[in-house]
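Removed from the display is one protein chain of the complex; every other protein chain stays in position.
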Amino acid sequence: MNSINSLSQGFAVQADVVRADTVQVVQEASGLFSWTWLLIALPLVGAAVLLLGGRRLDRTGHLIGSAAAIGSFVVAVALFIALLGESGGERSYLVPLWEWFNAGGYEVRVDLLLDQLSMAFVLLITGVGSLIHIYSIGYMEHDERRRRFFGYLNLFVASMLLLVLAADYLILFIGWEGVGLASYLLIGFWQHKPSAAVAAKKAFVVNRVGDMGMVLAIASMLVVFGSSSFEVVFAGAGSGVTTGWLNAIGLLLLLAACGKSAQFPLQSWLLDAMEGPTPVSALIHAATMVTAGVYLVVRSAAIYDLAPEARTAVVVIGAITLLMGAIIGCAKDDIKKALAGSTMSQIGYMMLAAGLGPAGYAFAIFHLITHGFFKANLFLGAGSVMHGMNDEVDMRRFGALRAAMPVTFATFALGYLAIIGLPPFAGFFSKDKIIEAAFAENILIGICALLGAGITAFYMTRVMLLTFFTSKRWADDAHPHESPRVMTWPLIGLGALSVAGGAGLLYIGGGIVDWLEPVTGEEHHDLPLPLALLIALTLTTVVAGVALAWFMYQRRPVPAVAPAGNPLVTAARRDLYGDAVNEAVLMRPGQYLTRSLVYVESRGVDGAVLGAANAVGGLSSRWRRWQTGFVRSYALTMLAGAGLVVIAMLLVRLP
Amino acid sequence: MSLLATVAAQVAETSSGSTGEQVLFWIIAPLAVIGALGLVTSRKAVHGALFLAVTMVGLAILYIALEAPFLGVVQIVVYTGAIMMLFLFVIMLVGVDASDSRVETIRGQRAAAAVAVVGVVILLASVAGRAALPDPAGTADAAPEGNVYGIADLLFGRYVWAFEVVAAVLITAAVGAMVLTHRERISRRLSQRELAEKRFREGDPRQAAGLPPPGVYARHNAVDTPALLPDGTPAESSVSQVLVARGATRPPEEFAADIDQIGGDAGIDEAGPTSDDAPPGGEPPGSDARGVAGPSGPASAGTDEDAGDNDQPGSGDGGAAR
Partner (left out) sequence: MNPTSYLVLATLLFTIGAAGVLLRRNALVAFMSVELMLNAANLAFVTFARMHGNLDGQIVAFFVMVIAAAEVVVGLAIIVMIFRTRRSASVDDASLLKL
C-alpha cells in the first residue's frame, strides 16, 4: 500500500492548485475489478484461435472474432457500471497480475490500471470496435481471407486495450508496438497490391521513428526515476526532478505521440494507410489507434504539467497539424483520403487541447470520444458507398447517391453535421470547448482553432455534396445499391451516437469533464471575450465554410477530372509536400550517406582486409615452395636449425 | 674381430695417457673416417653397409681404449653383429644390385647441404678445439672392481627404472615391426591338386607339364640362360620373368656363340640338334640337353643346382622329370 499512497501523494503534488480538494486514491482491485484482465484476454484468445486455427475456421471465424470483441465490450460495460457505483475519488483500481522481470533495482510488474481515463478509452475501443467487427462481417464477405482479417482485428483490439490499461510505460509500450503491428498487417492486408504493401511499410517505418522517442523516454525515466511504472514516475515528477529532464521526457513522448497519431512532422503515413480495408481505416486510423498519442499525452499529465516548454510544443504541433490536415482534406478527391486529412486535423485539435494542460485534457478526451463516434460513422459510410460503387473511391465519380443508398446517406449526414460542429450534434460540444480553451490560453491559438473549424466545414461539405448531391457522374458499370443490414445497423448505431454523444457525455450524470477530473485535473481561465460571442463567431465561421463549399460545388458543374488549381491546391493535393520534404531531407541524404558508406566499406574496409588477405596468401604461396615434401630438405632445415641453436647457446654462454 | 679388440684393449691398458694410445688413435681414426666416407659415397647400399661395419669396429676399439671395454664388446656384438646383419638382410630383400643414381634431383640441395655440413663441422670442431679440456680422470676410481661391475652397479642401481622402460621400448619395437610387416592371408592357400587342375583348365595346354627349365647349354650360372627349342631357338619362357625385367639375362648372340663353341668341342656339325616333330615342351629339350651337354658334365651339374634354386615352379617340375 505504500506505493499506492505515494502515487496519491504524487497526484496531490502535481495537482496542487487544482485538485486540493479531491485526492484520487488508487485502490487494490477486488471483486469484479480483479477481472479487468478479461478485457484483454478475450480478444487476445480470439486472435490466437483465429490465426492458429487454420482453414477449418473459415466459415465461423468472423463470428468468433466478433464474439470476442462483443464479449470484451460486455465486460467493459459491467466494469463501467461498477465504477459508476463508486464515489468520485475512488474510481481508480490497480490490478496486479504478475511480476514480469526484476533486474537489479529495476522491477517491471504487469499491472493494469483501471481508472476514469482508461475506462473511457476501453468503452470507446470495445464499443466502436464491436460495431466495426459487425460491419466487417458484411464488408469483407467476399474476401477469402476474412478469418485472418478478424484475427488481426482482434489482435488490434487486445493490443489497444493493453495500451490504455497498462500501469507501466514499458507495458504500455508493448501495447503500443502491438497496435503498430496490427496496423501494419491490416494496411497491407491486400498485400497483392503493391501500393498497399508499400503503404504498410511506410506506416511501419514512420512509426518506428516515433517509437525511438518512446524508447528514449522510457530510458530517461529509468535514469531519472529508476522505474517506468506510472506511480513512481508521476510521484517522482513532482519531487525534485529538474525541469530540463521533464521537458526532455515530455518532448520524447511527444515524438512518440506524433508517430502514432500522425502529427506533424510524422504525418505522412496516415494518408497512404487508406490502402487498407475501410473498416480498418475506421477502427484503427480514425477512431482508436491514432488517438493513442493523445492518450499518451493526457496520461503523462503529471509530467507535462511541470514541463511548460514540452506542453507548448504539443500545442504548436497540434495547431500546425490541425491546419495542415484540414487543407489537405480540402484538395483530395479520394473520399477516404479526404477523411484521413480530416482525421489528422481533428487529432490536431485533440493534441492542441492536451497541450493546454489541465484546462484542456478533459476536452481532448471528450473530443477524442465524439470524434471516435462520428469519424467511424463517416468512414463506415464511405465504406458503404464504396461497397455499392464497385470499390470506387474518387468522389468525382459519385454524386446524387442519396436516393440510391438512403440509410448510408442519413447516417453519413449525421456524422457530417457532427464533425462540422453544428448544435446539437456531438462535434459542436467537444470542438467548441476546445476552441474556448484555446482562446482562453492564447488568442493566436484560438484563431487557429477557429480557422480550422471553418476549413473543416468547407471540406466536409465538399465531401457531402460531391458524394450525395450534385449530378450523377457514375462509371458506366456502376449500380449503386444500399448495403446489407449487417453493415447499416452499425452505421445507425454510430449515427445515433454522433447525434447524442456530445450532449450526453457533457451533461448526463455530471458529464465527462467531472468524470475525468480526478485524473486530469481542472482549470479555468477567463475568456478574453464573452462566451456567447465566441459561440456565435464559431458558428458563423462554420456556416461561412459551408456556404463557400455550396457555391463552389453545388452551383457549378463538377468536372470529371480535377482542374488545375492555384499553388495552394496543388500543394494540398500533394499532401503539402510532406513526402517531398521527407524525400529531400531524409531519404536522399540517407541514400547518399549509405552509398558513401558502402563505398568506404567496400573500398576502404574490405580493401584493407582483402589486401591483407591477398598479401598473406601471396606470401604463403611463395613460401609454400619451401615445403617440397622431400624428407631430405626437411632434414637439411633441421640441421641448419640445430646449428643455429648451438650458435645461439654459444653466444649467450661465451663472452 | 674380438682378437683385434683384445689387442687394442691391451694397448690401451699398457699405454694410459701414453704414446701407445695415440698410435692406436691415429691408426683407427683415419680408418673410421674412411669407413664413414665410404658409406656416404658408395653407390651400392651393400658396399655402404660394409664400410659402416669398418667404422663401427673401429669405434669399438676406441671405446676399449677409452676404458669402456663393456661398451666396446656390446658395440661389436649388437651393432656390428645384429644391427648390421639386419641391414644386410633388408638390403638383400630390396635388391643387392640396385645402385643409386648420382644425379641430385632436389635443386640446391647439394650446395645447401655442403654449406650446412661444413658450417657444422667448423662450429663443432672449433668448439671442441677451443675448449680447455682437462686430461682424462680415468674411470678406475668410479669402477674399482672393473668396468663391467661398475656398469652393472649403475644399470641395476641408479638407472634401473630407465633400464626397465628401455626393455618395454624394445618389446614394443619388436611387436611393432611384426605388425608393420605382417600381411594377412585373405583367401585359403590352394592345394597342389587345385593348382594342377587350375593349370590344366586355364593355362596354355602346351605348358601343362610345366615350363621348360633354363640353362640347358649352360657353362656357368645357368638361370640366366634360356632353354633351346628343338629348332634351336631359345625358349623365352624358360627364364624367370624377374631376371628378364632386370635385364640380367644373357643376350642371344653371346648365347649362340656358346652353342657354337660347345658344338665345336663335341664335334657335332651345325645341324646337330635334330629338329623332330616332337611337341615343344619340357621333356624333349630336356633329354636333348642331357645328350648334348654330356661332355661338359660339371656345368650340367651346376645347371641342376641353379635350377633348383630358382623359385620358378616350372623349373622344379622339369628337374623332377629328369
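Assorted remarks:
Read from first to last, the chains carry the letters A and B; within each, the first residue is number 1.
Here is the rule we use: a contact is a pair of C-beta atoms (placed from the backbone, for glycine too) under 8 Å apart; a residue touches a chain by one contact, two chains touch by 3 or more.
Since the structure is predicted, the reported quantities are computational estimates derived from the model, not experimental observations.
Among the displayed chains, contact with the absent chain in the complete complex occurs for A, B. Annotation: of B:V74, B:A209 or B:L243, B:V74 touches the absent chain (contact as defined above).
The residue from A:L52, A:A103 or A:V631 that touches the chain not shown here is A:V631. Think of the hidden chain as still there; on subunit B it touches residues 17-18, 21-22, 25, 29, 32-33, 36-37, 39-40, 45, 48-49, 52, 55-56, 59, 62-63, 66-68, 70-71, 74-75, 78-79, 82-83, 86-87, 90-91, 93-94, 98, 100-101, 104-106, 109-110, 113-114, 116-117, 120-121, 124-125, 128-129, 131, 133-139, 141-143, 147, 150-151, 154-155, 159, 162, 166, 169-170, 172-174, 176-178, 180-181. Subunit A meets the missing chain through residues 624, 627-632, 635-636, 639.
Rule of thumb we're sticking to: only the chains that are shown with their structure count from here on.
One simple way to say how far apart two chains are is to compare their mean CA positions; for subunit A and subunit B this gives 100 Å. Every residue of subunit B that touches subunit A in the complex is listed here, in rising order: 106, 109, 112-113, 116-117, 119-120, 123-124, 127.
Against subunit B, the residues of subunit A that register as touching in their complex are 628, 630, 632-633, 636, 639-640, 642-643, 646-647, 650.
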